[in-house]
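One structure, as structure tokens, below. Some questions next.
Only one protein chain is missing; all other protein chains are in place.
Moving on, here comes chain A:
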């Protein structure tokens, strides 16, 4: 498998215990900062068409702002109703102050 790391953001732009959205190669990605680590998922909820970057991050779970579905940002696992599909996650690499993603 080939990996292609794409620069997505500055580490200093990723808020701790919160979420921001970035556009990477035309894709909307949500970046989360938790305990010094950065996680990345698709930004659009698999249920409605809400943006997770406007949601509510608690620990490693992001709650959708519209219908309160929750995903584990580490695995993408859907944790509760109304979600019936997991969300896609992306590998993250941090190099200095730069955050790289592998969009696969």
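Keep this in mind: a contact is a pair of C-beta atoms (placed from the backbone, for glycine too) under 8 Å apart; a residue touches a chain by one contact, two chains touch by 3 or more; residues count from 1.
Note that in this section contacts and distances are computed from a predicted model.
A.B. asks: What is the missing chain called in its UniProt entry, if the choices are "Pyridine nucleotide-disulfide oxidoreductase", "Alpha/beta hydrolase", "Heme ABC exporter ATP-binding protein CcmA" or "Nucleoside ABC transporter membrane protein"?
C.D. replies: Listed in its UniProt record, the absent chain's protein name reads "Pyridine nucleotide-disulfide oxidoreductase".
A.B. asks: Among A:9, A:22, A:38 or A:83, which residue is in contact with the omitted chain in the full complex?
C.D. replies: In the full complex, the listed residue that touches the missing chain is A:83.
A.B. asks: Just name the one of A:24, A:66 or A:103 that touches the chain not displayed here.
C.D. replies: Answer from the full complex: A:66 touches the omitted chain.
A.B. asks: Would you write out the residues of chain A that touch the absent chain, in ascending order?
C.D. replies: That gives, for chain A, the contact residues 54-56, 63, 65-68, 77-86.
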